[in-house]
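Notes for the one structure printed next.
Missing here is one protein chain; the remaining ones are kept as they sit in the complex.
Entry: chain A
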Amino acid sequence: MVLSKAVDFAVLNWNAWAPGVSSREDWLGGKAFVQAEKAALPATAPKTLQRRLSPLARAVFNAADGCRDGDKTLPIVFSSAHGEVNKSLEMLQSMQKGEEVSPTAFSLSVHNAISGLFSIAYANHQEITVIAPGQDGIAPAFIEALGLLQEHHSEVLMVLYDEPLSDFYPSQPFALNGPAVCALALRISLAGNGLPMRFSRSPARRDDGEHALQIFSFLKFLVSDDKALALGNHRHSWEWYKK
């Protein structure tokens, strides 16, 4: 895929979860988040897995489940800047206290932990990628998903998610922390019935914060009447255009 060119695709369906947010107006208006709220779990999630789902994993399951097309399993691109790093921090802190590390906590702290739980819950044996985009925001997930579509997959599910980092980590002067847990799932294809979009490089040099913030920007763009959204973080900038 030549990224100096624009790539057309269609958003067939999308669904998002953040605590206390439910309507288009909520996403648009920056409604106050109900931080304590937990995402409801889809009935599909087996009981033995449910106990292992963190608040972030529940948000992912909730958002992705609302994007499903019947029982069809799709290749998935997960993308998260921080993943379950708060869990890793808890483990490190318990090690510091001389406590033994819980094998369960360890298994759920790795960056692809949620994707693993998801693939088990839905018996999904398709190609699944988990991106840690660092400072590069949500664009790498789109590049990966569009690449899969070019490789003749007819549809790809994307799930972008992040939660606020523990206070332990310095957040200033970096724009890397979102205001709440958030998961956005998008089912996309190269063409089809849905919202037609065009993805391309943008020459603009801009700073829109990192992944956790860009998810909210993209969500606002999805529900708004805006035609174009540009997002960048120092190095590269990208544009999404509603055709």
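Criterion: contacts are C-beta pairs under 8 Å (C-beta built on N, C-alpha and C of every residue); 3 or more make two chains touch, one makes a residue touch a chain; residues count from 1.
Operating definition for what follows: contacts and distances are computed from a predicted model.
Participant: Could you tell me which of "Phosphocarrier protein HPr", "Acyl carrier protein", "Cell division ATP-binding protein FtsE" or "ABC transporter permease" is the UniProt name of the chain missing from the displayed complex?
Facilitator: "Acyl carrier protein"
Participant: Among A:Thr104, A:Gln150 or A:Ser224, which one is in touch with the chain left out?
Facilitator: Here the residue in touch with the unshown chain is A:Thr104.
Participant: For the chain left out of this view, which of A:Arg51, A:Lys97 or A:His152 touches it?
Facilitator: The single option touching the absent chain is A:Arg51.
Participant: Touching the hidden chain in the full complex, which residues of chain A are there? Just list them.
Facilitator: Interface with the chain not displayed, on the chain A side: 47-48, 51, 100, 102-104, 107.
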